[in-house]
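What you see is the complex with one protein chain gone and the rest in place.
And then chain A:
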């Protein structure tokens, strides 16, 4: 297969070789900064939009943590800002659930999917495989603007009279289908579905583009097995997205039908708000199958790119090749395949056939094997290295630590015998926030610190970076580690006040501590955002073309690459991406031909 691709790419690269000159024509403000077709600018657009969303989504969590940590106290400032949603300075239940729902939706989809993949796929694919731009720059631009449109619609849902969607980020019907059952299931829910539809379209355009670029536009010599792991990870991410997002869309379209056209896909035998509905024969569980068929791959869509980023950054800063390159690819592939076969582990307690349940236990726990391989390989990568603790490297190490902590509790929850007790408790909150929330953020931060010089030709402030890392790492564990205990007490998730319960009201001081840690963590993220924008204009300038001493192609471009990336010919690749510390040399760039006396690996 790689041979045919090889030929294709040669055709492609010849076809493109004249192009950079075309792009030297005059660029207007609009074509350069707004409707840009340069993958680097689109990456920046995704990143900045993602940062704005992350601040909004993070702020939501601070607000509902205030309620959880101090349920008896009132905060008049909340009423100032949110009016009747927080009458008397206390968050109303409807508002609380709107906040948690939007926190989840925003962070999972808008930040850790679009913001993360959108940024690093766009930035790194052409730069690391040696292409002038994406296969279709126009589709790429469209992908961002559809995402932007989705953002506008989702944002507008926050300002509707009845509030945004409030049924949890999974929006299970019948709750999400019936305006009678919840305020948040009125117009806010329609806007949620419309926004997600635009979002899915954006993901598909982006994903198809990533796949075709990686397969067809690699430079001469860049065989598939010479690609950096970042690109492999992004490739599998894109495949997951392209195959699973349409299923979510179909689920949402049926939900829209149930809401407005009187169909009964998900509705049956319902008596709500004093009236019996005519719908009979639908299955509420059908939606969950459709949703989790995306929903589970989605968590890998979030975590795979960061695995790639972390592998790359760990190798570069250990000055040592990534250990087990082929095993890393194989484990990515295994995760990608298994990701499609485990969705029903979210549904062990829905009345799922017990035999089917046991099959999903088996497949779910199998994912622990490729994950374990990756963790051991990362640890072996830093073993006997020569480690430089840049902020990016620290975040990559933090990523591994957090990924271990969160991954191991997956072995608990993936086992239906334990899930039947811990399902939908705070234990689950702790598990997935650690394994895909915090660890994905760590990977993303690592990526931002590492490639900031490529994005803007400047460094971010290191001291702020170190403060950011240490405070975030400490707070991540302070916030989420004790939540396991709340789950082990059986405390359900999405409870805003536990005082009326005998079994769950023993954690007052703990909840207060978690809230304070959340506020600190959020403030430090604001500091990171400040560092980001400040360094964009005032950061230390990058003086050398290859500031980290990396082997990959993006560091062979000029410090401020124009549209087209390389002046003159695209460099040819002669070796894999991880020749660090080989034959006594610090690193050997991918563009250097293999010497006659060189050892082979």
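Annotations for the structure displayed:
The rule is simple: a contact is a pair of C-beta atoms (placed from the backbone, for glycine too) under 8 Å apart; a residue touches a chain by one contact, two chains touch by 3 or more; residues count from 1.
Note that in this section contacts and distances are computed from a predicted model.
With the options "Branched-chain amino acid ABC transporter permease", "RNA polymerase sigma factor", "Cytochrome c oxidase subunit 2" or "histidine kinase" in hand, the undepicted chain maps to the protein name "Cytochrome c oxidase subunit 2" (source: UniProt). Within the set A:221, A:457, A:490 or A:562, the residue that contacts the chain not displayed is A:490.
From the set A:58, A:126 or A:167, the residue in touch with the chain omitted from the display is A:167, counting the whole complex. Within the whole complex, the absent chain has one touching residue among A:66, A:178, A:307 or A:429, and that is A:178.
One of A:216, A:250, A:263 or A:415 touches the chain omitted from the figure, and that residue is A:415. Only one residue from A:126, A:295, A:321 or A:447 touches the chain missing from this view: A:321.
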